[in-house]
Every structure is written in structure tokens, then in C-alpha cells.
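Sharing a structure here in C-alpha cells format.
Of the protein chains in this complex, all but one are displayed in their positions.
The first chain written gets the first letter, and so on, giving A and B; residue counts start at 1 in each chain.
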Amino acid sequence: MTELIELSAIEQAALIREKKISSVELLEATLTQIEKVDGRPGSLAPYVEQPEDLEKVHAFLLITREHAMAKAKEVDRKISSGEPVGPLAGVPYSAKDVYCTKGIQTTAASRILEGWKPSYSSTVIEKMDQADAVLIGKVNLDEFTFGGTTETTAYKPTVRNPWSYNRVPGGSSGGSAAAVSSCEGAISLGTDTGGSIREPAAFTGIVGLKPTYGRVSRYGVIPFASSMDTIGPLTRTVSDSALVLKEIAGFDPRDNCTVRVPVDDYLFDLQKGIEGMRIGISPDYLKITYLDDQGNYATAPVDPEIEASVWKAAEVLRALGAEIIEDVPMSNTKYSVPAYFVISRIEAYSNLQRYDGLKYGHSTQQSVKDMYDLYYKSRGEGFGYQAKLRLLTGMFASQEKFYEKYYRRAQRARALMRRDFDEAFDPNGQYRLDGILTPSTPSPAFRFGDAVASDSLLIQFADQFTTPMNFAGTPGISFPCGISQEGLPIGLQITGYDYCESKILRTAYAYEQATKDADWRKMKPAALR
Amino acid sequence: MMEYIATIGLETHIQLNTNTKAFCSCKADSWGDVPNTNICPICTGQPGALPSTNQAMVEKALMLCLAINADINMDSFFDRKNYMYADLPGGYQVTQNDRSIGRGGYLDFLMDDGREVRCHIHNLHMEEDAGKTKNEGDIRLIDMNRCGVPLVEMVTMPDLHSADEAATYLTRLRQLLRWLGISEANMERAHLRCDANVSISPKESNELGKKCEIKNINSIEAVRTAINFEIERQIREINAGRKIEQWTIEWDNDTQELRKMRSKETAADYRYFREPNLMPVHISEEFLESVKLKMPELPIRRRERFINELGLPAYDASVLTTEREISDFFENACKIYNGDNKRVSNWMMNEVLRVMNETGCTVSELKITVRDLADIIQMVDQKTINTTTGKNLVDMVQKTGKRPKLLVEEQGLGLVSDDAAIRDISAKIVSSNPKEATSYQNGKESLIGWFVGQVMREMRGKADPEKAKEILLELLKKN
Partner (left out) sequence: MEDETISVEMFNEFVQVAELELTAEESESIRKKMNEQLRVIHELESIPLDDQLAPVIHGNPYPRDIQAPLREDVWRPFANTQDIIDQAPRSQDGYIVSPDVPHQKLG
């Protein structure tokens, strides 16, 4: 039998329900794996790199051993006494440390929240608890999710890519991706505001699902940009993502932006296959578009291995009965870059205003002359570089004198780029698509430091294929589709229309099943070797 | 010396009397609660918490829009007003900036001298309240109980020209709010707060001076005082050859003085943008209709009706439309009494309002019912009791809660109209006061009143004074 920890959540839950293993047993196996591969947890203490740090994953900020053990025992008790249990009974999972957990430290990977223990839990954490999943810990991320590499965390050492320790795991849900890919729990909950679930999933060879905005409650999840933040799972299999989504999706009166749209039976729907589905490929998602020095739009090709994998996957889907529609124009997508930038920075700035050193978290120990001085020093000490940069950029862009010029214009550009999606998915339109197949990222995982130091366009625009869905509100799933010659995972994305998670999950699942015996699937991350 | 005219605009913050706060399910009213006990993750700005809009807030704001004839935005938006302060846990206030629920409209009111003033409203928007802070030595104590309480901010045009007009506007607004039942409008409890923009200009000039904003004025008296202080200060400044600068000034009610606020607290740029966590407020036709159905007749309309249809003098109509409950009480009493409405008005103003004043009770706390009042007036009309007894009855009913007819019966308050009894007493009075009888007979006829009084006193008010007078006239003539 494959090791317990390598099983999918569905398989683990089945074994527990069938009393072949106990929940406690699985928890212990998972904690042992964490001990084996994770190394020391990220901390705010001054960081001095140790040689052993370089060979560890460092996904976790906190292991909630006692809570987890109590929950595992409760599940075992329920099962032995014949009580009904939830679909995720006994399955260990981790949560990105922006999910509020009552009484359990929640950091957003920022010093400004030092020591904070929330008085409440997020809706999704409650739903996972109702599904009888076992929370084993909180995982690292970019500070306030501001980044795509998990390098901006205030908690060091930061997360390393389990496939290649000198590569970033992606971000901002880097801890989630690394934890799942190195079998430290089959599920991790992440957040995605510009690709923060899908990019790290692609970089670590796992599945990452960003649902439609409003499909899953954001209540109790520390925000980045409130009009784009989404909540979703990172898992090793498509079915696991389908199951988790079913458990966490739905209308929540505590999140005004959730919708009263019925939740599909995503897991059941996977079996429907993709016969007759129309999958588009857009030239606008096979190249990087950027402004050159003269201020004109220029393009650059994506990594050739990545582009090749798109066409290969298209063939696989075609063979499964899908219709592949090429040359779908998504030409307004390029406008989402500045518009996304302005709106996300403004919302982020405002969302950071509440951290003041008075109510919770870090408060300066220096002497202060008045309330404002306390703010000034506490925030100066508490926020990291990237948070400061985004806060100030957001302040700049949100000045009242620029309201029409920047904010309103960005809101209108948002409507414009949304048209691309509306037209591509219009059931009476020219394309009538069910999904669009795109690369998740323009390149595989890059090296530490490159996000700042490298001027490679593929790194600078690592989120170009993922931010449009946050801007448009549409769902996207990243799933593994191969290993590069350098031995790094490659991820593809299927994006769909609003609330059509079922279709993109089906597509990713069909691909996963069709390629389950492919050679590349036998390769394992370094952390598991 | 140059004469100046003041121009005043008011921004009023009205605390709505909903059950819960604007965006969370905490109680709206924390009066008397221990600090920081009526709070939750949402109203205290805990990371990750999200707002959800209270339907009752929208409904009550809509009632106010209808009452002041505002244009209603069927789709209005919430915005974030970004600034940092100790009493604002979220770092921004959720409010409505450029697309608020109501725009325009006006409030008409009468000054004591009978002058009618129309104050135009600029806009009316919903927002959340901030918390409370208090100084203790060199620290500030923060109580978040009030954070998130639903407010309507109503901003007037600069249509007011004296502290008096401002105070009267506020009085009328307070009346309207209570009338609509949307706010307790108790200024002492800060249900109704006022910021005043004050500027002055020479009487012959149209040019407005720079305005100063006075914040936190928390009683109608304070509005009058603070505005007068500020007008005087501005005149002093100008007369001293200085320029008025656009300041934000805080009114300190304890010390009765104006204080300039630190410039940082008045930073002009609030970086408004749409609150992405909330849906726009959509008012459907059905919702609007249901709110219209709940709208009571407005005081100004009812006052007109009292004058035109019930035939009340303007003064009576004003007094009897200060509070909706008083007004309803009066009108219902009129219906039962079904006679001269002015007579009911007199009894209302002289007796019922007196009892309320003396006992400090509200209409709903009155023991005397509409039916009781009508009964008392009718008993007086029918001479079952005299007027004095009627007046006393109002107090007795209020004290005992017993019905007036029962009290008359139990205590034998009914008028003695038996000729013989009155005749006996009258004869006794005439014979024991020969001096007065002689004076009367010598032509001092005004003494008849004195004789009637003596008889009434002797009979402890139970005699029908008309009857007594008739008998006395007869007895005195005989002599």
C-alpha cells in the first residue's frame, strides 16, 4: 500500500470511515511527515540561515497538535460509536495563515499581527470543521499575501519548493502548495487575489482551484484586495479539490458578496466527462504582453516547454471528446494589468489602515509622544517592505484628485476586460466556450531572489495569466501537466464562466485520468524522495 | 461698526433606533452598558471580518428621505472614508459619498415670530458611527460599544442665518425624527449630533467669508451658544484686521469653549472609494411602496389640517403637533368627544400637557385615556361636575388609574343641583354677611361673584355655580 500520507483526501477519508485506519493514526503519520521534511517553522526572530534550512520545506508557521489530536479523537469516537461523520472525517489539512482561527495565532505572515489570537473563526474553517476535517496547522505565505514567491513573509525561514529547494514555491499560498506537495496533509486552504492559489500550485505540481468570486465566503479571511479575494483549496488530485469546494462553497450571510446560487455536486459531476465540451485557446494567453520603453505594447513568448504543454494537453482533451476552439480573442486582457494594479493597491492600502498598534498585534516598545506617534512607529516596525510599498502606492492612487482618472477609469477598464470573458462564454455567441485552456504561469518555478533581481519578463509577469480571472471574477483551476527538462512541475489552467466550477473541474479531472499513467506522474518532489 | 450677516449650514448625525448596528448584529443602543461589551469582530475592525447591511437602517433612512421630499436613489452605494483615529477601529468609516440614498429636499419650519424658513437639504446618507474615547490624564480610553451604530447624516444647504434659526431647525428636525419613529433623537445621549459650518460676510456684500466647522455640538442650547461664540469670534478677528482661516473647531461642552483641532484630524483627503465588501443598496418599487405605507401624516401637514379642518387656532395647532403621540391623543379625544374641537384643545393644552409636565411622563405613560378626557369634558358640559372638579379629575385619574366617572361616584364629586340644599346654604351665607349684602343692595353688584364663591366654598365645590348665582340673586333682591 502507498504510504498513508501520499493518499488523496478522499482515499484517506474512506479508510477512516471503513475503520481500516484511525483518524489519530493518520494524524500521527502526517505529523511525522511534517517533522521529517518541514524543518524549523518560520519565526519573527532575526534570521540566521542554517545549512539544514536549505534542505527543508518550512511550510508551517504553527502546528496545532493539541487541537488536531482532540478533533481526530472526536472523529474516531464518532466513527466507533456509529455516529454520522462529515465527508472529510479525519483528514488532516492546513490553512494559509490568513484564515482566522479562534484562539489560535493568526499572523498573515506579518509582524504587525504579532501574537494575535482571533476571537472568532472564519466561515470556511467552521465548514471544514463541520466536514470533520482536522486542522493540523497554519502555513506560511507572502506578508498579507503580497507576493508570488512567499519571500515577503516576515516569518523566516521561508518556504522552499519541495521539488527543488533552491526554487521558490510560488505564492502567496506558498506554504499551502509546499505542504500539500510534500504530503504534509492532503489539503491546504489558500487564497487567490491574482493567482496566489494557482501559481504556487503550478510551481509545486499540484491542483489549485480559484472559485468564482462570491462562490466561497471570505468571512474571517484577512483580505488583500476585497473585490478580488477568493478562497480555495490546494490538493494533489482534482477530486479532492472538487470535494473540498463542495464543503466550503455556498451563500454566507456574513459575506455580502456571496451569492444565492446552488452549489453543484462537483465530485459527482466529475464522472460526466467532457464529451462535447468546447475548450478555447487564446493567443493572448500564449504570450506575455507588456509596455516597452517607448510606451508601446510589446509581446514576448512564454517558455517553449510551457507552450508545448498547452498544445499537448489540448490534444488529450480533444481525444476525450472535447472540441478545441483556437484563436479565441482575449485582447482586452492586457488592460487588466494597470487596472488591476490600481484597484488592488487602493483596496490593499485601505485594508491595512486598521493595523494601528492599539487593538491587536504589534505595538511599538519605543516611547511615543502621542497616538499618532504610536501609529507611526508601530506600523513602521510592523509592516514589511512590500506591505509598505503597496500601502503607499495605494494611497497615491486613491487621492481624491485622481478619483476619476485612476480609480473610476480602472473600474471601467474592468468592465471592458470582462467583456472578453462574456463574449467567449456566451452560449449564443461566436465561441460558446465551456473553458479556456491557458498556461498557469509563463515559466516554471524560478530561483530565490529572481522576483526582485531578475529582469526576465517571464518572472516579472508571472501572474499575467492568472490575475485576469480575479479581475473578471471568473473561476480557474491549475493542474499539473508535466515536468520540465529541469525537473520542475508545469501547470496548466482551465478558466470557466461564473459559477461553472463543475465544468473546469471536470476538464481537469478528465485530463488527470487520461494521463494518470504518464511517466512524469511517477516523478516525486525532492522532499518525498 | 460694520454689520455682518452669518451664513450657517448644519451637518446633523442622526442615530437611528434600529435593534442592531449598521453592519453587524450587535445591539444598536449601548446606553448604560459596560464599555466594550456590545462589540463583535465586525464593529471592532478585527482582521477578516466583513459587514452586512441592516435592512432597518435602509428603511428608516428611506422614511426620512420621504419626509423631507428628497430625491431617492434607487441604487445607492457605500464607500470607504479612509482615516486613522482611535475611535475608528477599521481605519475607514463605511459611509455613502457620491451616490447616497437621498439627495435634495427641504425642511420647512416656523420661527417663534411666525416667520417661515425653508432649509434645503443637500444630501442624506447612511453611515456607521465611530466609538467613544475619553481622556484620562495623558491617555485616552477607547470604548467601541458605539462603533458601527447606524447613522443618517443629513447635510443642509447654507440656508440658515442665525444661531436662532439653526437651533429652531434642529428642534424641528428632532420633532420630525421622533414623529417618524426613526430615532429617539435625544441629544443628551448623542442620538442627534450637529456640526455647524459658520461664516460671516458684511451685510451689504454677497461675498461669503471662509467657513469654519464646529464639531460635536450636542444640545440645542449648545448649538445656539457655540454658533454665537463663533460668529462673535469671526467678527472680532475681522475687526482686528485678521483673516478668517478655514479651521475645524471642537466645541467642548464641559468648559463651554471652542478649541481648534489639530490639522492632522482635519486632513482633507479621505480617499473615498467603493466599499467592495457590500452590494449597492437597491430599493425596489415594492420596498419603496411598503415604506410609504408606513409613513405617518407629517407634523406640518397635520398642523395645517388641525387649523383648516378642526378649526384650531395656529398656536394650538402648533402645540398639538409637537409630538405625534400628543397629536394622536388629541385627535382621538376629539373624535370621541365629537363637539367643539377647540374645547378639547384647551383641555389638552391646559390639563393633559400640564400633568405630563408635572409628572414628567410621556403620552404612552399617561394613565388618563383618550376616552377619560372626553368623559371629563362631557361631564363638565353636562354640569355633572364643575370645571374645577374636572381639572382635579385629570390629576386624580393620572394618580389612581381609575376611570373618571367611577371617581365622581366614589367620592361624591357630582354637582349639587338640588335647589333646596343650595338655597339653605345661600340663605345662611347672606344672613351671616349682612355688610356685604347691604353693599350689594346699595349697588355694588360685582359682589355677587364673592357670594357665589362663598357658597361654592361651603359646598366644597359641588354646587352648580350657575344655580347658586340664580338663587343668590333672588335672595339678595328680597332683602
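Here are a few things to note about the model shown:
One rule holds in what follows: a residue touches a chain if its C-beta (ideal position, glycine included) is under 8 Å from a C-beta of that chain, and two chains touch if they have at least 3 such contacts.
This one's a predicted model, so the numbers in the text were calculated from it and none came from an experiment.
Although one chain is omitted from the display, it touches the following shown chains in the full assembly: A, B. The omitted chain makes contact with chain B at the following residues, 18-20, 25-27, 34-41, 44, 46, 52-58, 77, 84, 86, 133, 135, 137-144, 233, 249-250, 257-262, 265, 267, 269, 274, 276, 279-282. Summarising the interface, chain A meets the missing chain with residues 102-103, 116-117, 119-120, 212-214, 227-228, 251, 253, 255-261, 291, 295, 335, 337-339, 341-342, 356-361, 363, 368-377, 379-381, 383, 385, 388-389, 391-393, 395-397, 405-406, 408-416, 418, 470-474, 498.
Definition applied: only the chains that are shown with their structure count from here on.
Chain centres here are Cα averages; for chain A and chain B they lie 57 Å apart. Listed in rising order, the residues of chain B touching chain A in the complex are 41, 44-53, 80, 82-84, 86, 89-92, 140, 142, 264, 269-274, 276-279.
On the chain A side of its complex with chain B, the touching residues are 98-100, 106, 108, 113, 116, 118-120, 122, 218-223, 225-227, 253-257, 346-347, 349-350, 352-356, 358-360, 371-372, 375, 395, 398-400, 403, 407, 411.
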